[in-house]
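Starting off with a structure, shown below.
A protein chain is absent from this complex, but the other protein chains hold their places.
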Amino acid sequence: MIWSVYLSGEIHSNWRQEVEQGAEALGLAVQFSAPVTDHAASDDCGVAILGAEDDKFWHDHKGAQMNAIRTRTLIEAADIVVVRFGEKYKQWNAAFDAGYAAARNKPIIVMHGDDHQHALKEVDAAALAVAQTPAQVVQILKYVIAGKLA
Amino acid sequence: MIWSVYLSGEIHSNWRQEVEQGAEALGLAVQFSAPVTDHAASDDCGVAILGAEDDKFWHDHKGAQMNAIRTRTLIEAADIVVVRFGEKYKQWNAAFDAGYAAARNKPIIVMHGDDHQHALKEVDAAALAVAQTPAQVVQILKYVIAGKLA
Amino acid sequence: MIWSVYLSGEIHSNWRQEVEQGAEALGLAVQFSAPVTDHAASDDCGVAILGAEDDKFWHDHKGAQMNAIRTRTLIEAADIVVVRFGEKYKQWNAAFDAGYAAARNKPIIVMHGDDHQHALKEVDAAALAVAQTPAQVVQILKYVIAGKLA
Amino acid sequence: MIWSVYLSGEIHSNWRQEVEQGAEALGLAVQFSAPVTDHAASDDCGVAILGAEDDKFWHDHKGAQMNAIRTRTLIEAADIVVVRFGEKYKQWNAAFDAGYAAARNKPIIVMHGDDHQHALKEVDAAALAVAQTPAQVVQILKYVIAGKLA
Amino acid sequence: MIWSVYLSGEIHSNWRQEVEQGAEALGLAVQFSAPVTDHAASDDCGVAILGAEDDKFWHDHKGAQMNAIRTRTLIEAADIVVVRFGEKYKQWNAAFDAGYAAARNKPIIVMHGDDHQHALKEVDAAALAVAQTPAQVVQILKYVIAGKLA
Amino acid sequence: MIWSVYLSGEIHSNWRQEVEQGAEALGLAVQFSAPVTDHAASDDCGVAILGAEDDKFWHDHKGAQMNAIRTRTLIEAADIVVVRFGEKYKQWNAAFDAGYAAARNKPIIVMHGDDHQHALKEVDAAALAVAQTPAQVVQILKYVIAGKLA
Amino acid sequence: MIWSVYLSGEIHSNWRQEVEQGAEALGLAVQFSAPVTDHAASDDCGVAILGAEDDKFWHDHKGAQMNAIRTRTLIEAADIVVVRFGEKYKQWNAAFDAGYAAARNKPIIVMHGDDHQHALKEVDAAALAVAQTPAQVVQILKYVIAGKLA
Partner (left out) sequence: MIWSVYLSGEIHSNWRQEVEQGAEALGLAVQFSAPVTDHAASDDCGVAILGAEDDKFWHDHKGAQMNAIRTRTLIEAADIVVVRFGEKYKQWNAAFDAGYAAARNKPIIVMHGDDHQHALKEVDAAALAVAQTPAQVVQILKYVIAGKLA
């Protein structure tokens, strides 16, 4: 069995590569998926393909719905959903993904720093693991997928 | 049919009362539910009932899981989920509830000000209505439940 | 048990009243629900409550999504879905409702005239009864709910 | 992951080939499925295989149910459902497929010209993208599947 | 809680009355439902309401589909499904109902005589109780609903 | 896509081979599954593996439950379920499988002779095709899977 | 909303009465359900109603399946499932109920003493609250249902 792991959340650091490279180095039977992490493309995909909008709300709406085609499909297809909260921005889409995954019974790993601990307590309460670093996520995947602790 | 409407999100303004009073004034066939809106009780319920924790993470975890008994049950029982994003705090639990409701196919009404428009675009994209004021939510409920526009 | 019957489709004739009055005259244990049948309200509800749109597409989109809050909730709550196709208009929303109800395993009664027979064959193929008149629908409800044929 | 995309709707233009060739030219990881697009075969399959019917209704019923074996299975298996409304015919089966896909939580891309905009507003309201041309559908698939905008 | 019990199967003996009267005598919190047990009405309902058919297959098809509106709705609404196999006829509809109920996770009580034991082994294997008499069914309902053995 | 087709019902004629050979001759993208068709093995598997039973009921029960491990798994995995009713025996397990498949939304093809038409009307009413011969089933599979009528 | 709470597990102490009386004293909007707590009746119900068995396995099997008609129905109908592990016996049925409830997304409250802490860690990990006394369970219900902490 090849495990499918969806990497949701922060797109402004290289945590996904760290997780992916760590898993690859260990030879884990896993394939990763993620939202589009090109911020500009993600914001503008709707109007770029389907035509410009005068109103910022609809500009964003078209893009967000187009991204949802990708994200919901990949979350549905995932065995595990990892949600990373970074230092910046509101990141409500990350929390939304966590709620979506929870309601679909996907095992959730949340990753964030101590500073967000209290604010993320409801999200953490829905997770099966709360990590702080990509290295920990890799170790969890190693344990869960390969059954090896060290 | 009595419609069940869950009012998720911000607990530091009186928007729930405005919605409830507006609906009552119109005689709508609706019953409202909500998370516990007493901030201190919501934070401390876990340790108050089940015993203190030295570690803040587990203090919060116990409380957040206890609150989840209430919130998930009421979201499951709801016909419509209204999610309000206020001015302050991270409000990740509100976005989590929106994601949860979306994955359970609950019609979602999001309420927030213009300043959050871009940051909430993914949440808005999962909603069937995006309102700014409690009065608009009351009007939507009137239209949806009673079938009357004015 | 009170049966819930959703009456989808044509809003420009009085077929709903005929079905409802026929059922009432027979004292059937049934409650009916329906989309908003005020055509102007149905078209304009979105902008009337949430603000005007310059673009006709978004004007319609806001209204259609607001109507969906009502229609999807009532279809979910229904035991039986009746879908009426009239003489005029494209009525794609009626066919959409039929597909939605089929995928949710709701028993479907379709009502239409002979002239639409070929064009509606896929919709009819998903139905458990294909009627032509409100009186037939009333007779079906009498048989199904009260267990009496005549 | 190979994405499965179901192409529903109009069978009297070559829009499916355009989408398929466009996707192939881009090397997208996608496989397409569709209803039987041979109009005569689609109409007559039931009686051709299972025996003639005197009554046009049952002639059509047998064919429509046989086609449903194919279409419902492929919609269930699809990650994305594209629904094309053309210029001619009632196309209620296309709207039915859209409703079916919506109730099964399949991301929907609707494709139609401006002239059908108002009549399709309920179908569009259930879609995550509303396109006008096969080229736009190809671009959406490229963005959604390969994560590239241009 | 009022328990809903659907009584499927044989319509040529008075076993339903025996079960219902037995439950009533015990004051159990139960409401019963059943298919239409008027054999002629059940056979002819389709053509009586929707018009005659020359072909016996379609005559039966129309009736069977109309009956399915009732039976599937009531099985879905049931907490327990009792399926009675009598002495006569093929009774494939009874076995069909048992399979349907099994796939919907409804607790099943099968009732039949020893002579059908081997032929019904697959149906019995899906049941939580296999009874022979209406009195036993009443005792099971008393135990299950009221929690009293004698 | 390789279609999975489950062949339920009669085990005393060679209809499965006819269907399988017909499909193979046409090169259809299909894999077939079936219950264990060795009658003696099917009856005795439970006691042969898990120990003898004095009581015929439990002898049969053990076997029927062991067969259910296979049959329910394969029905769940099937895209299409074909149910064949032969000339002999009660065949309640075939009708049970049809009910099970119907409740799991599997497209059903029923195959039987004219003599069983009336007794099978409820099963036929849940099917998308009613055939009489293996050759017809092959033609249906060809049409449904390959999209070719002749 | 009247909350439904299922009280699973230990039947040899009066913890259910304590919970029920505590909730009643507080006037909570709750109705409780439970397995049959008469140990002898629970063990013998199957043979008492459906006939004696020579083999202890089938004696127990008949009883356990009859009890399952009650317990699975009530767990399905519950908003919250409380599972109590006492001092004695294996109590595998309690852990089974917890697993069943978890897979059905029911919020779980586990109640047990410190001595079982390690052995119950997997069950606790699926719970939203782990209590030690009936008084704590009453407090949780008060908080969750009435929204009051003290």
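A, B, C, D, E, F and G are the chain letters, set down in written order, and residue numbers restart from 1 in every chain.
By our rule, a contact is a pair of C-beta atoms (placed from the backbone, for glycine too) under 8 Å apart; a residue touches a chain by one contact, two chains touch by 3 or more.
Quantities reported herein were computed from a predicted structural model and do not represent experimental measurements.
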Looking at F:R70, F:K90 or F:H118, which makes contact with the chain not pictured? F:R70
Which of these, G:A23, G:A68 or G:M111, touches the one chain of the complex that we don't see? G:A68
Touching residue (missing chain; options F:A29, F:I49 or F:A135): F:I49
Among the options G:A95, G:I109 or G:I145, which residue touches the chain absent from this view? G:A95
Against the chain that's been left off, what residues of subunit A make contact? List them. 1, 3, 79-80, 105, 107, 109, 128-131, 136, 139-140, 143-145, 147-150
Tell me, which residues in subunit G touch the chain that this view leaves out? 56-57, 60-61, 63-65, 67-68, 85, 89-104, 116-126, 130
Which positions on subunit F touch the chain that was left off? 4, 31, 33, 36-38, 41, 44-46, 48-50, 62, 65-66, 68-70, 72-74, 76-77
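One rule holds in what follows: only the chains that are shown with their structure count from here on.
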Where in E-F, B-G or C-D does the E-G interface recur, with over half of the contact pairs identical by residue number? B-G
Per the centroid of Cα atoms for each chain, what is the distance between subunit A and subunit B, given in Å? 24
Would you pick out the residues of subunit D that each touch at least 2 other chains? 65, 68, 105, 130
